[in-house]
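This is the structure, below, for whatever I ask next.
Here the complex is missing one protein chain, while the rest keep their positions.
Our next item is chain A:
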Amino acid sequence: MKITDAGIRPYPAGDSTVARMALEAAGLGFDSAVAIGDAVHRPPGIEILRGAVIGAASVKEVLKRVRDPAVRRADIVYVDAGDTSFNRAVVSIKEVNVVRSIHAARRNAFDHVAARTAAEQGVAVDISMAPIIHLRGTKRQRALQRYADVLSLQRRYGFPLTISSGARSILGQRSVREIRGLCALFGMTGTEVTEALASVGWIAEPHRPVEVVK
């Protein structure tokens, strides 16, 4: 079981290089991290996976973008959440691994139909720590509400969750213990946090039936 930070944005998107963030993540109790963007550097000691984010307005655009060479190279493909119909369609696309930015979507944008499809397809929903850490007031309350809603759907339908720090700097990274405390704010238990942190491992390498190659 690998404890993974499901989303960091290293230099040049942020102010810390992927090697430095990897060093920091190892010190904070992570075994691997997903670097969004072209992280060519593979530092020793911690596994860095490559992530690609698709921010699209329509499903048609998502289908087009998943064929991009940069997206095809990625270990994990993320899609930014949108409205209800978009989310329902996006979770059924084979190439998509994770739906992210759920805190920024409208209430009930990720509904029970999307949740059931996500569970069937093995598509995860990402819970980013960045809104809880950086936002204040009603915006943070809204993010906590969305996460609590996603958690109740996850408990009912059993789709995977991932947890990301969303850090662009080493100053935005948080330890596993701190993440456990932050997730407790919307009712996530310690076991659920551990499962969510470990889920990137099997999303990247799913257990498929054995194929006989002749």
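The criterion applied here is as follows: a residue touches a chain if its C-beta (ideal position, glycine included) is under 8 Å from a C-beta of that chain, and two chains touch if they have at least 3 such contacts; residues count from 1.
Keep this in mind: contacts and distances are computed from a predicted model.
Novice: Can you pick, from "F(420)H(2) dehydrogenase subunit L", "Ribonuclease P protein component 2", "Phosphate ABC transporter ATP-binding protein PstB" or "Putative monovalent cation/H+ antiporter subunit B", the UniProt protein name of the chain not displayed?
Specialist: Missing chain, UniProt protein name: "Ribonuclease P protein component 2".
Novice: Among A:92, A:121, A:175 or A:194, exactly one should touch the missing chain; which is it?
Specialist: Candidates A:92, A:121, A:175 or A:194; residue touching the omitted chain: A:175.
Novice: Among A:16, A:101, A:117 or A:199, which one is in touch with the chain left out?
Specialist: Touching the chain that is not displayed is residue A:16.
Novice: For chain A, which residues touch the unseen chain?
Specialist: Counting over the whole complex, chain A touches the hidden chain at residues 11, 15-17, 19-21, 23, 28, 43, 132-134, 136-137, 140, 169-175, 177-178, 181-182, 184-185.
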